[in-house]
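Every protein chain but one is kept in place in this view of the complex.
And then chain A:
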Amino acid sequence: MLKILKYSFYDLMRSRWSYVYFLFYLALGFVLLFLNQDLSKAVITLMNVIIVLVPLIGTIFGVMYYYNSKEFTELLLAQPIRRSSIFLGQYFGVAGSLTLSLVLGLGVPFALYGLFKSDAIWNFSLLLITGAFLTLIFTALAFNIAISNENKIKGFGYAVLMWLFLAVVYDGLFLMSLIVFEAYPLDSFSLIATMFNPIDLSRTLILLKLDISALLGYTGAIFKQFFGTNTGLVISLLMLLLWTVIPIWRLSYKAKRKDF
């Protein structure tokens, strides 16, 4: 598995798209800090970018890589290598290189602008951790979609749809249901609904740091417990971990049984 991971990783590191992705974040980081010297304000802006863009790029990249390297995969399948190592190797190669681009692309400008001396370092590392999680989750989901769909166009379609659903439509439905059922106590429902969407989950995680004063304005013991203590942070991180593990597990499960 490590060998395939290494191969995929280096293959991607050499490819143009990784550089583009890396340079994009680098440029974004520098421009943001150039326009706004305040590190913590830049972190807020970045959050908006990260929770939308990182899942999109993870999804597209994952699907693209799977379909593009299909022939290579079939060649590997002929060799005496375990199937799970082939697919997991490729997956971690893609996710790893994307994460690296993200972390380095954003880390370099912030480090140059004195991140290590500022108190924004915790918010920023939280941002990078969520970014990394989102990459891992959405690449895994993309691989899952690709492995279940032979048809490229269909696969792409589903992947983009999934992103659209989780990034925008889910929140719309969520909002509608909150308004429709506003006569009922909704605080536990709203927290649980947040858990079922990794994008919302990451948003909540960052809100915990940035908008805590607004979040505490709502009257409710459960909210207070969740947002006012470390419970929220711990639960959100655990859920993100679960969101990463389950698609990866399904990927290796599917890979073992798929007929090529």
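As a working rule, a residue touches a chain if its C-beta (ideal position, glycine included) is under 8 Å from a C-beta of that chain, and two chains touch if they have at least 3 such contacts; residues count from 1.
Note that contacts and distances are computed from a predicted model.
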Protein name (UniProt record) of the chain left out of view, among "Nitrous oxidase accessory protein", "Cytochrome c", "succinate dehydrogenase" or "Phosphatidate cytidylyltransferase": "Nitrous oxidase accessory protein"
Candidate in contact with the missing chain, chosen from A:Met13, A:Leu178 or A:Ile235: A:Leu178
Chain not shown: contacting residue from A:Leu191, A:Met239 or A:Ala255: A:Leu191
Touch with the omitted chain, as defined above, among A:Leu106, A:Ala167, A:Met239 or A:Ala255: A:Ala167
For chain A, residues in touch with the removed chain: 41, 44, 47-48, 51-52, 167-169, 171-172, 174-175, 178-179, 182, 186-187, 189-191, 194, 200, 203-204, 206-207, 211-220, 224
